[in-house]
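All protein chains but one are shown in place.
Coming up: subunit A.
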Amino acid sequence: MSHFVTTAEKPALPRPVDPSERGVAGWLRRHLFSSWSSTAITLIMLLLLGKLAWLFLDWAVFRAVWSVPSAPSPDTQACRTADAGACWALIREKYRFILFGLYPYAEQWRAALSVLIFISLYPLSADRRLWGWKLVMLWVAGLATVFVLMYGGVMGLAYVPEDQWGGLPVTLMLATFGIALALPLAVVVALGRSSANPTVRTMCVIYVELIRGIPLISVLFMASVMFPLFLPDGMNFSKLLRAQLGIVLFMGAYLSETIRGGLQAVPAGQSEAAQSLGLGYWKTMYFVVMPQALTLVLPPIISLCIGLFKSTSLVMIIGIFDLLNAGKRAIAEPAWQGFGAEAYIFVGAIYFAFCFSMARFGAGLEKRLRRDR
């Protein structure tokens, strides 16, 4: 090992931080200018970030066009001049279309209310005191209200068919039902895959590995193209429902693998103890093993939820009017052609808000679970 041992004298290690080096100057020196290389990195980064920030601000704020004459039809000449920056007028004109799609304009308060119900249910689900049947009842009530609001046809609300739904409510619905229905499926498949019954195990393995081996878009494609072929004539589901089914099947495979990981991590003594108390298989699983397994894998499940929320945008490819598709259609109009970036930044900000808050919640939960243990 003489090869790795130096014989030259090494320079002395840097002095420990002087306790007198407190305050802003000390903080700056420690974190930004601790050495020559660190100072160089700081300067280069400042230059780079400054340049980027200037370019962005110049485009998005200083040279931006905030409104254009809209009557009788939008006149976007102001956005098309050589020194025009971002055309935020597009968002001003189109935000309701991007958010709610083709939902009848006068009825869009119903879609907005549905979105609000979803948004208020999410933080409630994050509250650990409510976990249990209470939360399930809350969700059932909330989702029932959403369906009444979106469909209408009762209580004096006009009927709005499914193919007019669009934008954020559709995205939230696909994501919420995707998780809610995939979770029970995944629990069953995870149990099946760790079961000793060879037939059950083989079927679960085939399902999980097949789905995990192919892209989500091909699952969605199958759901939209193949599904009608599988069913006898006259029996058919709507396009949205088929996409939802595809998402549930896809999510179920990934979730089941995560849950199986949790099942593996529950000590064997737990189920043995339950068995010695005289509990049968299903009771052991329901009261003893599953609660522990699910708690263990909550953080990765939340990561999967974030992934699913983002993946719902793929339904755009099979022609469903979700948030991303609404953003894309908003700029397809001749008047607005060529202003894509603004619409996508707006849509991206909405996705970011949802995913980032889920990620923060997940990180907090992970920390708390680690502390509890």
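Here is the rule we go by: a contact is a pair of C-beta atoms (placed from the backbone, for glycine too) under 8 Å apart; a residue touches a chain by one contact, two chains touch by 3 or more; residues count from 1.
Throughout what follows, contacts and distances are computed from a predicted model.
Its UniProt record calls the unshown chain "ABC transporter permease subunit", which is the correct pick from "AMP-binding protein", "ABC transporter permease subunit", "L-lactate dehydrogenase complex protein LldG" or "Cytochrome c domain-containing protein". For the chain left out of this panel, the touching residue among A:S114, A:T176 or A:S271 is A:S271. Contact with the chain that does not appear here is found for just one residue of A:A64, A:A78, A:L157 or A:I317, A:I317. Interface note for the absent chain: among A:S120, A:T145, A:S218 or A:S238, the touching residue is A:S218.
The missing chain lies against subunit A, touching residues 4-6, 10, 31-32, 34, 38, 41-42, 45-46, 49, 193-201, 203, 205, 210, 212-218, 221-222, 225-226, 228-233, 254, 257-258, 260-261, 263-264, 266-272, 275, 280-281, 284, 289, 299-300, 303-304, 306-307, 310-311, 313-314, 316-317, 324, 328, 331, 338, 340-341, 344-345, 347-348, 351-352, 355-356, 359, 362-363, 366.
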